[in-house]
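Only one protein chain is missing from this complex, and each of the others stays in its spot.
Presenting chain A:
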């Protein structure tokens, strides 16, 4: 399928916060309470529409355990967007956000759009991090923030799509040189041609986000 733009994402955050479930809810519209844990990386893709333009999202879902960072780090490079996820019922996953941000800032391009997601908001009776704290953290670090639930699908579409809208706006504002694929953006058919000219995205010649 042809697209105007292709954006590459990465999903990061502590183990067990629901990264794979968010991706599955977004790509397949289903929730899987019992599933194998993620070893290394997983991949998902979906088309969305922004400003009447078809946009392809290619998403890398990463293993959350510290040991795996040596592998997942290379996926920051060439990502246009990141979903940084914590679990509102587990305080420590919120406390580790600063580490994740530092990792992202170190290994990603400076213009990567980061969306902070407080997942599992359906479990409000077990809440350990208030919405205000999430908002506050996002504000301090210049992130977009949402609470979401991969289980009920609340805000899942919105999280992925509003990240894309932010990236799209940055393109319009000329923040990116879209011909440079290291930003995690590719121009397809119907996109704004970069210096290399508009390209046909039908062959989906999208590159990986690491080398």
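To be clear about the criterion, a contact is a pair of C-beta atoms (placed from the backbone, for glycine too) under 8 Å apart; a residue touches a chain by one contact, two chains touch by 3 or more; residues count from 1.
Definition applied: contacts and distances are computed from a predicted model.
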item	value
Absent chain [UniProt protein name; select from "EVI5-like protein isoform X1", "DNA-directed RNA polymerase subunit beta", "All trans-polyprenyl-diphosphate synthase PDSS1" or "NADPH:adrenodoxin oxidoreductase, mitochondrial"]	"EVI5-like protein isoform X1"
Options A:4, A:22 or A:41, residue touching the unrepresented chain	A:41
Positions on chain A contacted by the hidden chain, ascending	15-16, 30, 32-43, 45, 58, 63, 65-71, 74, 203-211
